[in-house]
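Right, one structure below, let's go through it.
Left out: one protein chain. Kept in place: all the others.
This part shows chain A:
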Amino acid sequence: MKKELITLTINREQYDVVVEDNELLSNVIHDTIGMTGTKYGCGTGECGACTVLVNGEPVLACITLAKAVQGAEIVTIEGVAPEPGKLDPIQEAFVEQAAIQCGFCTPGMILVAKDLLIRNPKPTEDEIRDAIRGNICRCTGYTSIVKAIQDAADSGLCCRSKP
C-alpha cells in the first residue's frame, strides 16, 4: 500500500509521520510518535480510553484515520499540563481525590473533563456524569472521578484557556 508523509499538529508541535491510508490516529500517536498516554482499550469506540481533543473536541482516536486529521489541532494527555513539571488543576484534583487506580481510563477522563469545564465552568453532578458516560472505568466506581471534576470546577482555575 502506498505510504505518505503527513504532518500532524499534536500538543502545539508538528510531527512529520509516514502513514498508510488504513492507519488509525491512536496507533500513530502511541506507537509511531511514542506518546503512550493515549490508550488502546476496546478498539471499537465503546470505552473512551483513546480519547484525544481534535480542534478542542473530544473524539475517539481508535476509530479516526490518521490522514483525516491533517491540519487539525490535536491535544493528548501529554499536552494538558501548562508546563513541564506542573499539572493541570484537573490532574491535581484527580490526584487529590485518588480518582486514579489502574490509570487506564484517566487520560480520556481528564480530556473529557477539560472540554466540559471549558464549555461549562460550573457543571452539576448530572452534567459531569453525562459528560463522562462514554468513558468506562473498571476500578473507581466513578464517585471519586466525579468529585475530582467537581473540585477542579470549584477551584475556578481550569477553564481559563484551551489546552
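Definition applied: a contact is a pair of C-beta atoms (placed from the backbone, for glycine too) under 8 Å apart; a residue touches a chain by one contact, two chains touch by 3 or more; residues count from 1.
Going forward, contacts and distances are computed from a predicted model.
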Task: Complex member absent from the view - protein name from UniProt, among "Transport permease protein", "Carbon-monoxide dehydrogenase medium subunit", "Chemotaxis protein methyltransferase" or "sulfate adenylyltransferase" - done: "Carbon-monoxide dehydrogenase medium subunit"
Open item on the list: Tell me which of A:Leu8, A:Val59 or A:Val146 is the one touching the absent chain.
Closed with: A:Val59
Task: Of A:Thr9, A:Asn27 or A:Ser155, the residue in touch with the unshown chain - done: A:Asn27
Open item on the list: What does the interface between chain A and the hidden chain look like in terms of residue numbers?
Closed with: 1-2, 20-22, 24, 27, 40, 42-45, 48, 51, 54, 57-60, 62-65, 67-68, 112, 115, 131, 133-135
